[in-house]
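Can you read through this structure? Questions will come right after.
Note that this complex is displayed minus one protein chain, with the remaining chains in position.
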Amino acid sequence: MPLSPDQIAEIEAARATPRLTLRAVSEGMEAQLYRAQPVLDHGFVRVIDYMGDDAAIVQAARVSYGAGTKHVQNDEGLIRYLMRHWHSTPFEMCEIKLHVKLPVFVARQWIRHRTANVNEYSARYSILDREFYIPAPDQLAAQSTVNNQGRGAVLAGEEAARVLALLKSDAGQMYDHYEAMLSQDGQQGLARELARMNLPMNIYTQWYWKVDLHNLFHFLRLRADAHAQYEIRVYAEAIARLVADWVPLAFHAFEDYRMGGATLSARAIDCVKRMLKGETVTQETSGMSKGEWREFQTLLD
Amino acid sequence: MPLSPDQIAEIEAARATPRLTLRAVSEGMEAQLYRAQPVLDHGFVRVIDYMGDDAAIVQAARVSYGAGTKHVQNDEGLIRYLMRHWHSTPFEMCEIKLHVKLPVFVARQWIRHRTANVNEYSARYSILDREFYIPAPDQLAAQSTVNNQGRGAVLAGEEAARVLALLKSDAGQMYDHYEAMLSQDGQQGLARELARMNLPMNIYTQWYWKVDLHNLFHFLRLRADAHAQYEIRVYAEAIARLVADWVPLAFHAFEDYRMGGATLSARAIDCVKRMLKGETVTQETSGMSKGEWREFQTLLD
Amino acid sequence: MPLSPDQIAEIEAARATPRLTLRAVSEGMEAQLYRAQPVLDHGFVRVIDYMGDDAAIVQAARVSYGAGTKHVQNDEGLIRYLMRHWHSTPFEMCEIKLHVKLPVFVARQWIRHRTANVNEYSARYSILDREFYIPAPDQLAAQSTVNNQGRGAVLAGEEAARVLALLKSDAGQMYDHYEAMLSQDGQQGLARELARMNLPMNIYTQWYWKVDLHNLFHFLRLRADAHAQYEIRVYAEAIARLVADWVPLAFHAFEDYRMGGATLSARAIDCVKRMLKGETVTQETSGMSKGEWREFQTLLD
Partner (left out) sequence: MPLSPDQIAEIEAARATPRLTLRAVSEGMEAQLYRAQPVLDHGFVRVIDYMGDDAAIVQAARVSYGAGTKHVQNDEGLIRYLMRHWHSTPFEMCEIKLHVKLPVFVARQWIRHRTANVNEYSARYSILDREFYIPAPDQLAAQSTVNNQGRGAVLAGEEAARVLALLKSDAGQMYDHYEAMLSQDGQQGLARELARMNLPMNIYTQWYWKVDLHNLFHFLRLRADAHAQYEIRVYAEAIARLVADWVPLAFHAFEDYRMGGATLSARAIDCVKRMLKGETVTQETSGMSKGEWREFQTLLD
């Protein structure tokens, strides 16, 4: 169970007492507020706060473009126009604050997105809980044979059993030793800031993460992508569902232009033009490398 | 009058319809929301949205420090501790979105604070209004004779009258010519993106500006300071009053540790210690340059 | 003449004294170092310093990907792979520092690129020179009739003459008044920080601008684009030529994948697939708005 009883009580208390505000309110987000969306075996994502909605994006764009934007007939059209032309500043006018519980090796990828604010639980200051990520059997994948940075088939049989047993017993043993080193029972007890170094990277940590909508879309494009590691992708997908409830117009524009879209090189555009004129283009005549050509074919299949 | 009738109507409509939210609410800020605080002759600052309150800062800090923070007895003590020890990330968990109308030469200073989101009115896209900053007589100051970057005595008599007359007539003439170049009456009309280059830098522009509380404090420390130019300082002071209503505990800590505080060099600390032991320290024996010594004396006077 | 005699002497002195270094050296950039590339009527761009070269990008990528990158046969292939897959961090490992002289209204667009370091000439501290941007006759364009944010035909005849005369006489008059207000001859003299507000936005300023190669590419994609305003585009084009000399492999990958490339939406990709199968797709059957469809047609023409 990812949430402690204290956390559940805190969520229920927070949800029990609506208050009046004059600010922009997103009903879709109010329904989600504070509630934990489970991710992986012990993780979660929950919304702590948000600023703005679809109308706030439009309002900010109209400040920039003045009366000139009035010819765009509706909010959806303007939001799609902004997304298509990479006008990112109106999307920066929305902000979200999430509470996330996640394994350390996922946190290490996530933190590389620098344009965000973070408060992480400090294992220098406090003691981490005994919670580790152990992959579900269908996620216990072999190394890909075609991609250094990817997964192949799911492990089966004895090999899978061996791996799971190792992950579980090592995590348990490391945590036992962590506690043993910290203990002040009959000994001084090692400093927390040192003892933590013995913990494996599948231990769970947690943080508050605050980011604007433009940078969140960038995060989602990279991390909800099929090439992202499964363990961060499930977090990105959970967040994407929240964003769809929060700013539905912006999210649909994002899906069409970013998640479902693709960037073609000058060479690729040239190939498409030649193909539309009836020419049979091959990798040799495309000017592309084998890798580029393979990706190009996948896109148009 | 800084606000257009459309803007006033929009403010009243927005303030007329409170809605329910489960988010953190700052009553002090709700009272201010959307209302324009006049600044200079045609400018204003108004809050469009905010995220978080004093409790949100404490909540974020407790995520970081875990159970360890429980020995701090109250929110005020913890907020003061965080400010004193430059723990900036909990303050980043609050965010504010402002609508500001300001002269272009002020906007040019302001934008140098990079860690913020901005949507500015586009004079490439739309036509600017005929509104210029003309200093009030008590702000028409001479060049400082001691500081390249400062003001001296207020101009008086004929010189003041001459300056005011020039500023007013030049602004009017430039705007007349701007309109004449843009006009499509009997001519093609110059492109907006070109015509704007003829406008002086005291014309007003406007923008939405969104920033987190940590970076806002940094802005206020530099721009509400006595060394800042008057025309940006009055904006910083107006914002400071809003922040005092929004997050009073954090603001008071900021006033004590940043605005009212000072950084002493190693040499200056050494001098204080020697002085407390009864030694008479002079500039010559202080190890400081004349400029440093003068600033040190001012601090302790 | 954009450079002062002092500046020319400084450039010649700096170029006269090569020194030994163990750092990565780009011969293409050494040939450019300190030399001013003229832009517009009084502006320039010149390289003050640079860090890294094409090999430095490859070296940084190999730190990330370890031995795994060895199967990429050469530097060009790896650089193209990184660009194609939006692996931006290796490009961030190169840095350039430019000295730019530019009109204020161009500077106002430029500064919106926040991920850069800037030192601008301070008109609060010092007195600006009497230099203004006056468009060449072939750049004196009418407002576009189809695009709020663009130029139409070039003005001709009397209208062009009228506009040029206004721009020149207004600039001269404003500068005369700037000097008159600052003068301490028989009067106190207005503070510089105030007098500058009377100057028009086509006056030239200058700054040092330092940026990493990834963020510079982002700047070039937006500002060397056909939709950018001509007056900033010529700066971007001058910088692009410098970058081509500095990191030729990275620059060519950028040209192919970014400048010459295009992003297709999910709907657009679907249309391309249908068209390649022989279907005749129209705006009505495309699912795109009129604006999107027009842009899609332009891309494939």
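We call the chains A, B and C, going by the order they appear; numbering starts again at 1 in every chain.
Throughout what follows, a contact is a pair of C-beta atoms (placed from the backbone, for glycine too) under 8 Å apart; a residue touches a chain by one contact, two chains touch by 3 or more.
The structure displayed is predicted, hence computed values, not measured ones.
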{"item": "Full-complex contact with the absent chain, from C:Leu40, C:Ala60, C:Leu78 or C:Leu155", "value": "C:Ala60"}
{"item": "Where the unshown chain meets chain B, residue by residue", "value": "65, 68, 77, 80-81, 84, 86, 148-149, 222, 255-257, 259-269, 272-273, 275-276, 289, 291-292, 295, 299-300"}
{"item": "Missing-partner contacts on chain A, residue numbers", "value": "103-105, 108, 111-112, 114-115, 118, 122, 124-126, 133, 135, 139-144, 148-153, 155, 159, 163, 166-167, 170-171, 173-174, 177, 180-182, 184, 187-194, 196-202, 229"}
{"item": "Chain not shown, touching residues in chain C", "value": "14-15, 17-25, 30, 33-34, 48-52, 56, 59-61, 63-68, 89-90, 92-93, 95, 97, 99, 117-122, 125-127, 206-208, 210, 212"}
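In this section, only the chains that are shown with their structure count from here on.
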{"item": "Chain contact topology (line, ring, star, complete or other)", "value": "complete"}
{"item": "Chain of greatest Cα-centre distance to chain B", "value": "A"}
{"item": "Residue-number overlap at the chain B/chain C interface, same or different (half cut)", "value": "same"}
{"item": "Geometric centre distance via CA averages, chain C-chain A, whole Å", "value": "33"}
{"item": "Chain A and chain B, separation of their C-alpha mean positions in angstrom", "value": "34"}
{"item": "Whole-Å separation of chain centres (CA-atom averages), chain B against chain C", "value": "29"}
{"item": "Residue numbers of chain B (touch at least two other chains)", "value": "118, 122, 125-126"}
